[in-house]
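Excluded from the complex is one protein chain; the other protein chains are retained at their positions.
Naming follows writing order (A, B, C and D), and every chain is counted from residue 1.
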Amino acid sequence: MSTIVLDNVWKEYGDQIVLEKVSLTIASRAFVALVGPSGCGKTTFLKMLLGEEAPTRGTITLDGIPLMAEPGPDRGVVFQRYSVFPHLTVLGNVLLGKAFTGSKIAARLFGASKRSAVEEARQLIADVGLAGSEDKYPAQLSGGMQQRLALAQALIMKPKVLLLDEPFGALDPGIRAEIHVLMKRLWHETELTVVMVTHDMREAFTLGTRVIAFERPRDRPEERERYGALLSRDIDIWPPRIAGEPSIFAPDRDDPVMPLGLAQDDLAPTQGDNP
Amino acid sequence: MSTIVLDNVWKEYGDQIVLEKVSLTIASRAFVALVGPSGCGKTTFLKMLLGEEAPTRGTITLDGIPLMAEPGPDRGVVFQRYSVFPHLTVLGNVLLGKAFTGSKIAARLFGASKRSAVEEARQLIADVGLAGSEDKYPAQLSGGMQQRLALAQALIMKPKVLLLDEPFGALDPGIRAEIHVLMKRLWHETELTVVMVTHDMREAFTLGTRVIAFERPRDRPEERERYGALLSRDIDIWPPRIAGEPSIFAPDRDDPVMPLGLAQDDLAPTQGDNP
Amino acid sequence: QAKTDFKVAWSIYVGWMPWGYAADNGIVQKWADKYGITIEVTQFNDYVESMNQYTAGAYDAVTLTNMDGLSIPAAGGVDTTAVIIGDFSNGNDAVILKDQTALAAIKGQPVNLVEFSVSHYLLARALESAGMSERDVNVVNTSDPDMVGAFQTPDVTAMVTWNPMVSEILALPDATNVFNSADIPGEIIDLMVANTDVLAANPDFGKALVGIWYDTMSIMTADTPEGAAARQAMGVASGTDQAGFEAQLAATKLFPTPAEAVAFTTAPELATTMDRVRTFLFDKGLLGSGAPSADVIGIELPDGTVLGDAANVKLRFTASYLSMAADSAL
Amino acid sequence: MRWINTKPGPAMRLMLMLAPFVLLVIAYSMGSAARLADNPSDKLLPALASLTDAINRMAFTPDVRTGEYLMWVDTTASLSRLLWALGISTAIALLFGMTVGMFPYVRALLAPFIATISMVPPLALLPILFIVLGLGEAAKITLIVIGVAPAMIRDLALKVIELPREQIIKAETLGGSSWQIALRVVLPQTLPRLLTCLRLQLGPAWLFLIAAEAISADSGLGYRIFLVRRYLSMDVIFPYVAWITLLAIIMNFALDRLRIAIFPWSNLERQ
Partner (left out) sequence: MRWINTKPGPAMRLMLMLAPFVLLVIAYSMGSAARLADNPSDKLLPALASLTDAINRMAFTPDVRTGEYLMWVDTTASLSRLLWALGISTAIALLFGMTVGMFPYVRALLAPFIATISMVPPLALLPILFIVLGLGEAAKITLIVIGVAPAMIRDLALKVIELPREQIIKAETLGGSSWQIALRVVLPQTLPRLLTCLRLQLGPAWLFLIAAEAISADSGLGYRIFLVRRYLSMDVIFPYVAWITLLAIIMNFALDRLRIAIFPWSNLERQ
C-alpha cells in the first residue's frame, strides 16, 4: 500500500502564492499524470511530495504517516535532466543505491553482497533495455538511454512512489514512444504509485490512470501575490487502466490517428522500404 | 523569385559521410518542412543552405547563382537557441540588422535614419506580438517570446530565404500553437521561401507545403563511414497550400482530433470555467 | 660625450641617507644650478637593484661599497670612478651569535647572511682572524630586510648583517656581537661612484656631487637644531627615528671634512684593503666565470699605481674631486 | 535531517560569519600578551594599543619631514600605480582577447605565444624590466601588466570563443561585417566578463605591486612594508596589511557592482 493524501496544501515562496488549497488522494498503484501551463507549480508540487520543499500550509501523508521532511529511499525520482551521475558508468549508477544502503561508511559493496547487487543491477539494466551498455558513461548514451538508466537507478530501491518531472520531455518522438512502452510495463510489473509531470497531453492520456491539471485562474502580475494555481481538472481515464491487468480495449494507445501515411512518433522505415 | 536548387550534394566530416546524393529543387515561396531522426544531418543540411558549411560534392544555387560561401543578409535564420543577442533589448535586437546595413563603421544609426528604422522595427515587433516589450532583455522574455523576437529580427532584413532549425522545439505546446499561427501569417504576407527543420510531425504537416524526410538506411557503426543519410521521402501536402492564398479547406489544422475534452495544445481554461 | 642631465641612484643605508636629505632640501638643486646641469636623484629600496641599474647604464652615479664596486660594475665592464669616499663601516656590520659569546663557537653552524655581500667578506675576515675558513661554517643566503625576523627563528644561530638590522638584533636578549667591522677598520668603505667616461667628459658633474656631499655633511654633523632636524629627517626616511639614526652613525666613521677623506683615500692601507677584497671576490668566482686570476680587473689607486691588469682598469680611486673641496676650489 | 539539508537562520548566519574573525582577534591578543610577558620589547606581535598608536602615527599625524600623512601618501601612490596597471591590462586584454578569440589567423599566431608568456615568472625578469623602463612608475606598472595581462587575454579569448556559433551566424545573416560583429556583438558581451576577469586578477595585481615597490620606490604601501620590515615593525606592517586587504575587498566588491550597473543583462542571464 502507498496511498498519498494531500489535505488543503498551500505553497508560497515569500510573497508569491504558487499553489492554493490542493486536496487530493492518490490511490495506491495509481499513475497520475500532472499537466498544466509552464510555471503553474507542477515541479513545486512534486518537490513537496519528495520532501524537498515543505508545504506552507496543509499536510501530506503517505499511508497515513506525515511525509519525511527530506527525500528518502521510499520515493524514487527521475528529472528531465541531471538524474544520473556523470562520473559513474551505467552499472555504477544503478548500483549506487545498493551501495548506500549496504555499506554505511565506505558506500561501496564488496564480496558476496557486491556480486548479488551486480546481478540485480544487470537484470534491471536489461529490463530497461540497456544490456550491453553497462560500462558506458552517461555522456556516451543518448538522451533516451539516459532516462532509461535514471529509471533503473530509481527502481532498484523498490520505492513505494515514483515521481517523474517531465522525464521524457527532451526526447525524440520516436524514442519517446519506445520508452512509453517500457514505462507502462514497469508500472504494471512493479508495486509503484507514479506521479508524472508532463507537457505532452498525449503522453498524459497514454500512460495515466488519472490526469490532473493545475491552473492559475488569476494570472495578472498584481494578482500573482494573492492567488496561486489550483487543481482545476481531475479526470479518470476511461476505460480504467489497472496496474498489473491488461487494458480491456485499446491495448496500445501509442499509435494514434495520423493525418498522413508516416508513423507519427517514429520515422523508422516501414519494412522493405530501404532503397 | 528565390528558387533553391541542390544538385547531387554530399557532405562528409572527415571519414564520416553525413549526407549522400541530395538533389532537390525548392520552389520560390515554398514552405519546406524537414524531418528525420536525430543525427541524420538536418542541421548540416541547413548549414549548407546558410553557407556556413560547404558541400563536399555537388552544388547549391539560389536563383541559378551558386550560394555565397558565407551566411549573408539574403538568408535569415532562427535556431532553437542563441538566435537573439542577450545584451540587446528587444528593440536593439530587431534594429541590429538595420544598423549593420546602414552604418558601416559605427554600426549604429543616428538621426532620421534611426527614427525610420525604429519605426519599422516597432511595427515588426508589434507584428510578432511583442508590442510593449521593446525595452526588455531576452532573459526577461519567455522562450516563446524569444523565438518571436528571433523571427522579427530575421524578417527586418527581408531575406529571400528563411531557415529555421527546430525553432519551436523547446516551447510549451500552448505557446507553440500560437506561434504556428504567427508563422503561417508571416509566410503568407512576406516574400519568403522557408525551410524548417522540426522533430514534430504535426508541426511539419501543419505548416509545410512540402515535407521532406532524411534517413540513414545503413546505420550500423561500421557502415557510418561508407553510407550517409538520403532524402528518403518527399511529400507534397494535399490540398496544396499556396503562399498568400487561403487554404481551400481545413483553414486551421492546429486543432486536431482530441482523445478527450481538453484542448490538446493549450490548457487555457474554457470561458466561464473559472472556479 | 658632454651632457647636462645626470641621474644618481642611492639606496637606504646610514652612510647614504644624506643624499635623500640633500635632494629634499634643495642642496642638489643648488649645486646643479651652479654648474648649469640637472641632477635627478633617485632613491632605491633595494641596494642590489640600484647597482644593477647603474651597471646597465641607466644611471650615471650610484652609492655602493668598495667591494660591490669591484664585483658588480667593474666586473660588468663599466669603468667606474669613486668620486666620494664618504665613510667606512666602524661597527655597522657585525657577526652575531645567538646564545654564544665567542666567535670560535661559530664553527659548524649555519650562518645566515646575504651571500657575496660585504657581510660575506666580513665573515671571511672574522673566520680568518679565528684561524678558520668558510669550510668550517655553512652559509645560508637570506635577504637583508628579513634578517631581524629570521634571527628570532629557532634554527638560526649565527648571522652576519649590517645596520639598521644589527642594532635591532642586538636589542634581542640572546644576541651577541662577536665580530664587527670596527675589528677591520677601513675595509668596508661607502662610496659614491660615477661612470668614468661620463665623469671625464663632464667634470662639473663630479664637482657638483662633492659640493652637495660636503654641504650636507656640514649640516648633519653640526650640533645645532638644524643638524638635529637633519638627523631626525634622515632617521625617519630610513624607517626609524633620530635616536636610532644617531646610534647607526656612531658605528660609522664619517669623514665630515674633505681633508679627512683625502687623507684616507691617499693612505697606503687602501691598496692592502682592495687586494684583500679582490682576492676574496676571485675566490668566490665573482670576477667573471672565466677569470684566470684576481688580476683580470685593474684597480687604479689615487697615486696612479694599478693593482692587476693595467690594460683593463675598471675601478679607479681618485682624490682629485675631494681635493677640490678641501681646497675650496668648487 | 541530513547535515546537508540543515540551514542556519539569519541570526545564526551572522554569528557564524563573525566567529572566525573574533577568534582571530582573541588568538592574536593572547599570543601578543604571552610574547610581551616574556619580552616587553618584543616586536613580533605588538599589543593592540601599539597597533592603534602606529595607525595614529602613520595615518593621522603629519610626517615631520614632509608634513604629509604617510599612509595616505602611500595609499595614493600604490592605488594610482594599481589603477594605471589595471587600466592598461584591460585595454591590452580587450584588444588581444577579442582578436585572438575572433580571428583564426590571429589565434594561430598569438595563442601559443601568450600561453607560453603567461607561464614566465615575472619576478625573475624584474631586473631587465627596471633597466629597460627605468625606475619610475613605468617599470612598476609594467610588472603588474606583465603579471596580469596574459591571464586576462586568455580568459577573454576563451570567453569570445565560447560565444555560441549561432549568434555569430545570426549576425552574419543580418549583414554584419567582421568589424561590425566585433563592435556590436562580441565586444559588448565580452565587457562584463572583462570586469569579472579584472576582479579575479586583483590578487595577483597587488602581489606584483608589492614586489615592485619592494625594489624601488619612495612611497607606496608595499614600499613602506619593506622599509619597516628591516626593523620588524609589525605595529606598522599589520595595519598596512589589513588596509591592503580592505582595499582589495572594496575593489572586488565595487567591480562586481559596476558590472551589474553597466551590464544589467549580464546578471539576468545567470538565472
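In this text, a residue touches a chain if its C-beta (ideal position, glycine included) is under 8 Å from a C-beta of that chain, and two chains touch if they have at least 3 such contacts.
Since the model is a prediction, treat every value here as computed from it, not as a measurement.
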So which shown chains sit in contact with the chain we cannot see?
A, B, C, D
Sole residue of C:25, C:38 or C:143 that reaches the chain not shown, by the stated touch rule
C:143
Touching the left-out chain: which of C:78, C:199, C:274 or C:294?
C:78
Touch as defined at the start, partner being the missing chain; which of D:73, D:88 or D:123 qualifies?
D:123
Touching the hidden chain, out of A:44, A:83 or A:133, is A:83
Among D:44, D:138 or D:268, which residue is in touch with the absent chain?
D:44
Absent-chain interface residues of subunit A come out as 50, 52, 70-73, 75-77, 79, 81-88, 96-97, 99-101, 104-108, 137-140, 150, 153-154, 157, 159
If the missing chain were put back, which residues of subunit C would it touch?
48, 52, 55-57, 71-72, 75-78, 112, 114-117, 138-143, 146, 148-150, 152-156, 286, 288-289
Touching the missing chain, which residues of subunit D?
2-4, 6-8, 12-13, 16-17, 19-21, 44, 102-105, 108-110, 112-113, 115-116, 118-125, 127-128, 131, 151, 168, 172, 177-178, 181, 202-204, 206-207, 210-211, 214, 222, 225, 229, 232, 234, 237, 240-241, 244-245, 248-249, 252
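By our rule, only the chains that are shown with their structure count from here on.
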More contacting C-beta pairs: C-D or A-D?
C-D
If you average the CA atoms of subunit C and of subunit D, how many Å lie between those two points?
37
Compute the distance, rounded to whole Å, between the mean C-alpha positions of subunit B and subunit D.
47
